[in-house]
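To start, the structure under review is shown below, and the notes come after it.
Shown here: the complex without one of its protein chains, the others still in place.
So that you can tell them apart, the chains are marked A, B and C in the order they are listed, and the count of residues begins at 1 in each.
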Amino acid sequence: MDKRMSAREAVAQIEDGMTVGIGGWGPRRKPMALVREILRSDLKDLTVVSYGGADVGMLCAAGKVKKLVFAFVSLDFIPLEPYFRQARQSGAIEVMEIDEGMLLLGLRAAAWSLPFMPTEVGLGTDVLTHNPQIKIIDSPYDDKEWVAMPALPLDVSLIHVDRADFRGVCQIAGPDHYMDDWFARAANNTIVSCDELVDTDFFHDPARAREVFWERSATSAIVEAPGGAHPSSCSPRYGFDVAHFKAYAASAKDGGINAYMEQYLGADEAEYQRNVGGLEAITSLALPTY
Amino acid sequence: MDKRMSAREAVAQIEDGMTVGIGGWGPRRKPMALVREILRSDLKDLTVVSYGGADVGMLCAAGKVKKLVFAFVSLDFIPLEPYFRQARQSGAIEVMEIDEGMLLLGLRAAAWSLPFMPTEVGLGTDVLTHNPQIKIIDSPYDDKEWVAMPALPLDVSLIHVDRADFRGVCQIAGPDHYMDDWFARAANNTIVSCDELVDTDFFHDPARAREVFWERSATSAIVEAPGGAHPSSCSPRYGFDVAHFKAYAASAKDGGINAYMEQYLGADEAEYQRNVGGLEAITSLALPTY
Amino acid sequence: MSNAATEYTLAELCIVASAEAFRYDGEVLATGIGVIPRLAASLAMKTFNPDLMMTDSESFLLSEPNPLGERPADFQPATETWMGFSRIFDNVWSGKRHAMLGPTQIDRFGQSNTSALGGTYAQPKVMMLGARGFPGNSISHPNSFFVPGHNDRVFLAGECDYVSSVGYNPARLPKGHALDDIDIRRVITDLCVMDFGGPEHQLRLLSLHPGVTAEQVQENTGFALCIGDSVPTTPAPTVEQLAIIAALDPHNQRASQIAGNPPGKRS
Partner (left out) sequence: MSNAATEYTLAELCIVASAEAFRYDGEVLATGIGVIPRLAASLAMKTFNPDLMMTDSESFLLSEPNPLGERPADFQPATETWMGFSRIFDNVWSGKRHAMLGPTQIDRFGQSNTSALGGTYAQPKVMMLGARGFPGNSISHPNSFFVPGHNDRVFLAGECDYVSSVGYNPARLPKGHALDDIDIRRVITDLCVMDFGGPEHQLRLLSLHPGVTAEQVQENTGFALCIGDSVPTTPAPTVEQLAIIAALDPHNQRASQIAGNPPGKRS
């Protein structure tokens, strides 16, 4: 089964109103080439589930988001994501604001075909105040109350990885795969962009096969996108683009997302990369020190 | 914190009636040196939780087991564990017979401080007929019934690993860590035997640190026991001992566990190893081909 | 692939018939436990369903099935994805798997037993493996059965002594589930190929191995089978299939799987 397709073909599978999970974490290994393709599309009314960074900010600013399921949205070195803030402060989006671990549990429940996972996380906080659809249940084994964190099944997940083959075997060579395995498993349709397309025999080495975090049956589409995580990082290949993120954040105060998109987005990824200095500039970005 | 101790000191921490989890899988990487130390002790009335192999057979035969929580007991190439069969067929032990995945869920629930995990596994089978303590619950999100697999908190876990340092950082270099991470996390007191004791700086290599599957706070005691998985395997160091397992299985028909223990167990691990041909013979055992 | 062989063993016939169970699965984990089911899944992956996934029976998914038994010292398995036992359950619970297994008892509901025979539950007469992963497999994903010795002790008259896996038993149907949610695919034995496609999920004869009669199958089954007017003969392996099987099983482990290693065409 050859799962390769263009970013445009992959994004064309997404429909208005769908629930879209986005892998990565804050400014780290976000499937930005796929996010940009959504920006170029006329998709709307998406429910986005993300450990959010600029993916969330851009999609909110461009009016693609009806509802956001999140625990945080941040660019780390710029703690407050400017366009996400604008969206919240203007009341433009619905939200399901939950704890980071609850989000993980919701993805796992979906991956494991369960309606919910019990947890005490959320009790006593405004997570429950503002999410009355999250039910509190009794346990048959004790006298405590427990949060029944509902499954978060995804119509589509977008993930960026280091390498993949045409059948959807995906390697994350960086130090952390974040929750990407659960995004892949929780989704009906998992679209993966990769910095590098490799032959299948690349994985015929147990050390590399160890860096494959879900079986290929959980991958639906492979999009070759070198540098596709930019401006987020794809460690160990390249770091996040501090200067670009600063320009992005500044645009929120002056010009807005339309000015940002006008300047950078382009008609396709090739044009985007020319607008941000070229692929070589991206892959030369220094890794962050934490 | 120096967690090193002898097998005898470690096993002395176990008390009659405790619930003891045992890592490994069937004939693979079982903490047999620690199991042997239990055989030498006067411990009794244990509840044993295991993906069972000869660990379960020996403990049952030696009268150490009050109750067994299991999904299977097998030596793989000898499918039916002879002493486990005798224990069941003589009605000598209570059992909680569940599905392999339910056992995993029970360990995870304990590790995550949850009373239960929902699952549909077990529905329609005799797992539920014979375990009325496992409750069926309704979900607040659908009209199905769900099994509330109860947490399986462990007083003690026994695990065998390849390498460990004195602080309890444990490396499993073999191809699978089985459910050992969950046994470690589900237990109040995790006793780990290791084939090799190493200095802490051994782990100052990300590739090795990747083979550490739980943080040292989940390890309570470290017992240096080269060859300590024998007669089970500790891949990639040594395979399981086919000849020894055959002799063990034969003893069940002729002589029983007392004859087996008389011939092999010895007063300590050094004597055991002399009785089975020496450490060099153990570490020379060929790896199995699957 | 249409060059029917004239000489083949019953084991080889069963491998080919069992492989058919995986033909339309698409991209799922094919788990064949035992020599014949494993060769069947491997044959399917090597021929008509290359999208199948398979483990090395240890901890990795393979792009190419491993041959059985000892392999040359320089053999390099085609690993593609780490798949330790804990991750197997992520796959099981996703439903993207098809297992072929050989339980000790199979009843008219398709319920199976891997645990205990006779006596009481507290003290069974014959203790076997335990429930294993059968409860989870049967409620989560499609399953097939392979039975090397078709008789009325395996296909027993009553209900299984211990029900390890769910079947089409209305009395045990969980709330909110439908019998049609249960997905038992093929039952391959040394006599025939069957499925549960009869009326009300009755076990149905699909094909008879050469030289076997429907009466013979019914006599060796403890409950009534659904038998059509004309039951076809299980297709013979092709020459190409036999060559692939021989390459996958260089030590001929398949020869010891059915008592006496009879030929596929019985007189």
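Methods note: contacts are C-beta pairs under 8 Å (C-beta built on N, C-alpha and C of every residue); 3 or more make two chains touch, one makes a residue touch a chain.
Note that the coordinates shown come from a computational prediction; the quantities given were computed from them, not determined experimentally.
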For the chain left off this view, which of B:T129, B:S217, B:Q263 or B:S284 is in contact with it? B:S217
Which residue among A:G63, A:G101 or A:P206 touches the omitted chain? A:G101
Using the touch definition from the top, which of B:A209, B:A243, B:A270 or B:A286 touches the missing chain? B:A209
May I ask which residue of A:H177, A:H204 or A:H244 touches the chain that does not appear here? A:H177
Interface with the unshown chain - residue positions in chain A: 25, 70-74, 79-80, 84-85, 88-91, 97-102, 104, 119-127, 129-130, 142-145, 175-179, 181-182, 289-290
What chain B residues would touch the chain not displayed? 1, 111-114, 167, 169, 185, 200-201, 203-206, 209-210, 212, 214-218
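Here is the rule we use: only the chains that are shown with their structure count from here on.
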Here the gap between chain A and chain B, centre to centre from mean Cα coordinates and rounded to Å, is 39
Check: chain A positions touching at least 2 other chains come out as 112-114, 206, 210
Two or more other chains are touched by the chain C residues 60, 93, 140
